[in-house]
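Below is one structure, written out as structure tokens, with a few remarks after it.
The complex appears here without one of its protein chains, the remainder shown in place.
Chain lettering (A, B and C) follows the sequence in which the chains are written, and residue indices restart at 1 in each chain.
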Amino acid sequence: MQRIGVFVCWCGSNIAGTVDVVAVAEALKKEPGVVFSANYQYMCSQAGQDLIKNAIKEHNLTGIVVCSCSPRMHEATFRKTAAAAGLNPYMVEIANIREQCSWVHKEMPIGTEKAIILGKAAVAKVNLNTPLVPGESPVTKRALVIGGGIAGIQTALDIADAGFEVDIVEKKPTIGGKMAQLDKTFPTLDCAACILTPKMVDVAQNEKIRIFSYSEVTDVKGFVGNFDVTIKKKARYVKEELCTGCGACTEKCPMKKVPNDFNLNMDTKRAIYIPFAQAVPKVATIDPDYCNMLKNGKCGVCSKVCAAGAIDYTQKDEFIEEKYGAIVVATGFNPISMDKFDEFAYNQSKDVITSLEFERLTNAAGPTAGKLLRPSDHKHPEKIVFVQCVGSRCDACNEKGKEYCSKICCMYTAKHAMLTRDKYPDTEVYVFYIDVRTPGKNFDEFYRRAVEEYGVHYIKGMVGKVVPEGDKLIVQASDLLDNKQLKIEADLVVLAAAIEPDKSARPLATLLTASMDTNDFFTEAHPKLRPVESPTAGVFLSGACQGPKDIPETVAQAGAAASKVIGLLAKDKLTGNPCVAHSNEMMCNGCSSCERVCPYGAITYEDKEFRMPDRTTLMRRIAVVNPAVCQGCGCCTVACPSGAMDLKGFASEQIIAEVDAICK
Amino acid sequence: MSNSKKYLQEEIIRTSGVNPKKCMRCGKCSATCPAYDEMEYHPHQFVYMVESGNIEPLLESDSLYRCLTCFACVDRCPRSVEPAKLVEAVRLAAIRKQGNNRMTANDVPELIDDETPQQLIVSAFRKYTK
Amino acid sequence: MQVKEYKPLIVAFCCNWCSYAGADLAGNNRLNYPADVKIIRVPCSCRVNPMFVLRAFQRGADGVILCGCHPGDCHYTSGNYYTRRRMALLFSMLDYLCIERERTRVEWVSAAEGAKFAATMNDFAEKVAALGENKRLEDLRCKK
Partner (left out) sequence: MQKITRDILVEKAVSLLENGTVCCVLGWKKGEFDYDVTPALFESKEEIEKDFVYDDFCGANFSKYLVKKTIKAEGKILVFLKPCDTYSFNQLLTEHRFDREKVYAIGIPCEGMADINKIRAIAGDGISEIKCGEKIVVDTIYGDKHEIDAKDVLLERCINCKSKKHVNYDELLGDEGEVIESNRFDEVARLEAMTPDERFAFWQNELSRCIRCNACRDVCPACTCEKCVFDNPKSGVENKAPANEFEEKMFHIIRAFHVAGRCTDCGECSRVCPQHIPLHLLNRKFIKDIDSFYGEYQAGAEVGSRAPLVNYTTNDLEPSEVFEGRGE
């Protein structure tokens, strides 16, 4: 049986003005388990807290009820008070007789009666409270960043800057991501490489950062502070530690017809390649699908020309296991496939391109060395049509596109149009738009400059179809403001393709038990207040894997994610919330209902051997809650058909006791 | 909006199964329409006029019969609004508005001969007896 | 014999993060609602087992209301979505068994909606009071 003390606070006249605190204290004294009751003017004051502490010691109290203001106000205070007196802080319950009683009722008898009932409910609950001790788990002081684009780079740099070790896992042979493929960046028009490559070098030179390039995460176990991650280092057939990146092999390799994915297959590379001059790590990689030596054992040129002796045709995929305290997802985005958009003739004409392809065409390191030339005949285009919202803002049941706005297209299209007009004033540029969305710093000014200073023709309307005719592209479009249908003979058509999360995101989310929305963007723990955290503790989000973002936003979010990681890694131990779910293994059916509703992936199953009364044993599948991951929402307790799952601190029995006390 | 206008609008939305509110006014339907130049009201205007209940001009307009029902607009609309279905619904409304059904069940036997495909008669009957 | 004035008994389950805070805000702003409403704090509306609702009715509650974060704003990301399904089905079943549908309600109240909390409770208490005592799902043995 508990020995409960009840402490009724006057809160000056805030409570005492409407509630007869003496009567409440007297009434609650008669409740089962209550051995002491008192009232005081300000229970939260030092004197009030001392009164509680002394009572706990003097009367050997095992639990206390404080009838006072909202627990959201002083629950923490009174828990500390109890702890100071040697009582488990979770043996404290608050009856909210201020916000939910004295302040909302006017008449003393009514307020008093309700305060007594609320007090009784709290006493009933404390009677069933058990001391709770928060679990502690150590923190591995190293972070993993998955994805080496600008988001991953910035996050890694910021974490390393705080003195923690970071590993970047990048599936491509180099870090840099999409930003490395861009030419200039809006709205300032500084060159992407000029601002990105120094950061890439910083990453390479930072002692705290390791880069696993050409690698993938294949398994994740554990939980916040204690992740066990398996990383697959794909065989690149080049010893990373020996390769100097001199590039001799990439010049001598006889296999020249390999599509160059870095230039979006608009030109070719060799079977052994370094994606671009500023690649980090600057190490060659052999494409096994094209290398003659790997395919049929005939060639070996690269190994002959390599002075460092770095070529290793026998290299195998390598699996590395590493421990991490925090994981940052920075898997980024890709433009969607244009295959389904027959109307734009993307697959029929080489001169219909996506905006990312346009970036490469205008990039000095691109397939045309920065000259804007048509892919088909390498002539200078005199009329260019840009089409916005291709595959963005589609209806949910439209199979071609995405429901969301891709956010970055309005600005990069304005950039492309402006740069084209700047460099080639004789080129006519049309932009077909539905809306121009420019809500960023200096964004609308930028778009207006494209129109007003550079003479880009912005036409409200959409392109209906593109038909290749001779060496021209006939663009049929509507001009909604002029109520006309236009036919433009264009030389080049640029599609602002919607962007979507990288395909690797979905399987990664499964590994991490991190939740995703229907578009495969990672879900944040709270859309407003916790935008860079996944609901799964210890997993953080950086960049476009969480939603479409431009570079400034990505960098801001990357820094925010880093600061959250630093906050986590700075702790030596994680103290959990003790009010977590736990499963009674004797009653558990192992049916998986709880696991399905758990937003945190805190529940796993194991086969456990039970000894039966007749000395036989049997194996049964049972649920196990990881207290370090559980956040204590209690959803599983209701999903559980047998009632095996319960929530500490808010147990079914306790809530029923409160219901009974109120309904008595 | 007057009640009769509202009724007409509801009828067209119901018979077409189209929700014109889904339209985001991109104009791709009009951009794609092969009969655009022959129309007084273009596909995107059709959608907008139905949405705003301004349907009488459509009923009067020749545009109704210029639509080839090629369904290019239906295919390409990013919002799945399906303008051609609206055009068809307004056509039906024009027929109904005339009040005198052009065909009754009694007319059907007379029309059956070896030449005319019976499916044609059935669809004509469906269309002109509503 | 003296007839005791009928006062409805209403149990309100409030989630800790939104609705309980909303109720506190109603208090801060001194917005009145009937004292018949007694609040039980739960971490999330999804902690409320239909059995608790039935238990309250069995013990003589005249109305039961659940308050949680607005859909999409759940502190635990998805709890209230499950609440929504569970309670939609439970309430439909109670109606099927002829427990007046006005006796049950789910309302989404954010931490900023003190006024909504008070208005909701006033409205709910009024509707329940109009129905009179809950006789149809009350275990008479449990009342002394």
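Some observations on this one:
As a convention for this text, a residue touches a chain if its C-beta (ideal position, glycine included) is under 8 Å from a C-beta of that chain, and two chains touch if they have at least 3 such contacts.
Note that the coordinates shown come from a computational prediction; the quantities given were computed from them, not determined experimentally.
Shown chains touched by the missing chain in the whole complex: A, C.
Check C:47, C:86, C:103 or C:116 against the missing chain and you find that the one touching it is C:86. Within the set A:372, A:597, A:625 or A:647, the residue that contacts the chain not displayed is A:597. Residues of subunit A in touch with the missing chain: 586-593, 596-597, 605, 618-621, 639, 641-644, 652-653, 656.
As for the chain not pictured, it touches subunit C at residues 50-51, 54-55, 58, 71-72, 78, 81-82, 84-98, 100-101, 104-106, 135-141.
The definition used in the following text is that only the chains that are shown with their structure count from here on.
Centre-to-centre, using mean CA coordinates, subunit A is 47 Å away from subunit B. With centres defined as mean CA coordinates, subunit C is found 35 Å away from subunit A. Spacing of subunit B relative to subunit C, judged by their CA centroids, is 50 angstrom. In subunit C, no position touches at least two other chains.
The residues of subunit B lying in touch with subunit A in their complex are 22, 24-33, 36-37, 42, 44-45, 72, 76-81.
The touching residues of subunit A, when paired with subunit B in their complex, are 343, 389, 391, 393-395, 397-398, 400-401, 434, 460-465, 476-480, 483, 485.
On subunit C, the positions that touch subunit A within their shared complex are 9, 11, 16, 20-21, 23-24, 26-28, 30-33, 35, 38-44, 46-52, 55-56, 59-61, 72-73, 75-79, 82, 86, 118.
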